[in-house]
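Just one protein chain is left out here, and the rest sit where they should.
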Amino acid sequence: MRILKFKEKFSEGIISAKQFDREDIDYILKKAKEMIQIKNSNILQGKILATLFFEPSTRTRLSFESAMYRLGGNVIGFHSGDVSSIKKGESIADTIRTVENYSDCIVMRHNLEGAARMAAKFANVPIINAGSGSGEHPTQALLDLLTITEEVGSLDGFNIGIMGDLKYGRTVHSLSILLSNFDVNIYFISPKELRMRNRDKDFLRQRQVKYKEITKYRLILSVLDVLYMTRIQKERFIDLEEYEKVKDIYVFRKEDLDDTKNEFRLLHPLPRVSEISPKVDSSEKSLYFKQTFYGIPMRKALLAELMSDKS
Amino acid sequence: MRILKFKEKFSEGIISAKQFDREDIDYILKKAKEMIQIKNSNILQGKILATLFFEPSTRTRLSFESAMYRLGGNVIGFHSGDVSSIKKGESIADTIRTVENYSDCIVMRHNLEGAARMAAKFANVPIINAGSGSGEHPTQALLDLLTITEEVGSLDGFNIGIMGDLKYGRTVHSLSILLSNFDVNIYFISPKELRMRNRDKDFLRQRQVKYKEITKYRLILSVLDVLYMTRIQKERFIDLEEYEKVKDIYVFRKEDLDDTKNEFRLLHPLPRVSEISPKVDSSEKSLYFKQTFYGIPMRKALLAELMSDKS
Partner (left out) sequence: MRILKFKEKFSEGIISAKQFDREDIDYILKKAKEMIQIKNSNILQGKILATLFFEPSTRTRLSFESAMYRLGGNVIGFHSGDVSSIKKGESIADTIRTVENYSDCIVMRHNLEGAARMAAKFANVPIINAGSGSGEHPTQALLDLLTITEEVGSLDGFNIGIMGDLKYGRTVHSLSILLSNFDVNIYFISPKELRMRNRDKDFLRQRQVKYKEITKYRLILSVLDVLYMTRIQKERFIDLEEYEKVKDIYVFRKEDLDDTKNEFRLLHPLPRVSEISPKVDSSEKSLYFKQTFYGIPMRKALLAELMSDKS
């Protein structure tokens, strides 16, 4: 029996995966599963979502906007800091205290790691963190869990590989945090330069998560239930020479599938550049386009929970 | 008793504050006050608003779009000249004669001072001037009046300071023009380089407005009922050295509040850069975020008056 309702617990919004305990995760997964069945509804009629994207996005922004329209709401926003008052020198705090007067919820992506948290301090409407620098991207991690539970099954007991840019990749930070609520074994696979940061590992150790850090994936492919790949985040590198050294370090090829279990599934938050061969796309073990599908019901569930007046 | 109805008098749209006499102002303030009570309605269902922003904007564009959605309408538009046919060399006249076929009203911001007036000459739908270079920004001035009358009281007899970039600041031009319909004393506070332009002062003199031009605000703070601050408009300076000389000339600090009356209120159209200390934000004398709130009912009132089919 839930003591706090979701809307009350998350009245500030969705800032970090750390806000979620197992009960919250199970609840929002259940709500998202219901949303798969409900294509259109009017539950958010009269509500306005603001999407403030200071960094480029296709998937996350369009997915939130589509979800909002499917629930009967409307959307305002901007897709680049260049076309807004940020260009005139406005602070995030001022932008937020303005836009909260125009909307019922704000989805925000920003290049600074603490941006969403700061926004939530100033806003009277819920903030949804749609990516904060190299920090977190909690709604992506939630849709990743929805994809796994719908397409693979219960997570408990799983061997999960998380591979690529674990230093700058915000999706893997949020995913690792959510996974700390499950009984899983995690393999963090990355070059040494792009390992998980100490603060993230400290958190996992405190929560007694079983994880190993390795640099090669071939040897463990056969034991994995899920491999979650990520793009090397070119835009986070200060030194492009550093980027060139590691950018092609992992390329998942069709042959790699032969070494995997029948139940093995490959995920990727997209966009990909060259780290998964297009020949892998048609395999039933590839779930990365299914992830974009599951983004809609998960975001519908989150928007409905945060904004709906119905109790 | 109004002879011309608002919609007929403003059939060309809202181009300049000079279109408004006292009766028009009182009428639209009354309509805006009604809109504060009506969060959502369907009065503009089936109507389309076009927002054509050739210059960056957060507040004005999102505020119009939110207002339009709250009235049941829809919105199309662009947020930068870069992503439209302007890039291919199209004239404003051609853009307007195109977009009027797609919409029921056009909100337009442009870097040229005569742009909105020119657009109105070519359009068969109402044009709303959302900022024309250094010229005017009439809907901002209307929401400023709404804020003052709702939060402070009747304007008549007020001492009003208008401070900052009075040369390039379009909001202060429109505000001064609207104030010429009231019995107020205006203090124009600016460095000599950024004084009100002669043409604006000629207009005020013709209308027998009582105003003084001064360069320092400390001495008169205690007599002011309202101080309206503005940002130094960096983007209007041709010579950035000139900008550097004046940009920090006025910074309103928390200590300044001590010299003001209890009833004193501080307004700013936003965005601010550094001209008001963030420590002033929490004072009940600060109304600049309330202004963003009042932008919605004022724009709802204007959109409803210009587009609604109901008489």
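Going in written order, the chains are labelled A and B, and every chain counts its residues from 1.
In this text, a residue touches a chain if its C-beta (ideal position, glycine included) is under 8 Å from a C-beta of that chain, and two chains touch if they have at least 3 such contacts.
Note that the structure is predicted; figures quoted are calculated from it, not measured.
Annotation: of B:Thr60, B:Ser103 or B:Thr147, B:Ser103 touches the absent chain (contact as defined above). Considering the full assembly, A:Gly295 is the residue among A:Gly13, A:Gly135, A:Gly164 or A:Gly295 that touches the omitted chain. Annotation: of B:Ala17, B:Ala50, B:Leu155 or B:Leu221, B:Ala50 touches the absent chain (contact as defined above). Residue-wise, the contact with the chain that is not shown comes from A:Lys39, picked out of A:Lys5, A:Lys39 or A:Lys212.
The chain not shown here touches chain B at positions 46, 48, 50, 74, 76-79, 82-90, 93-95, 97-99, 101-103.
Taking the complete complex into account, residues 39-40, 53, 56-59, 62-63, 65-66, 69-70, 79-80, 231, 234-235, 270-273, 278, 289, 292-293, 295-296 of chain A touch the chain not shown.
Note that only the chains that are shown with their structure count from here on.
Centre-to-centre, using mean CA coordinates, chain A is 40 Å away from chain B.
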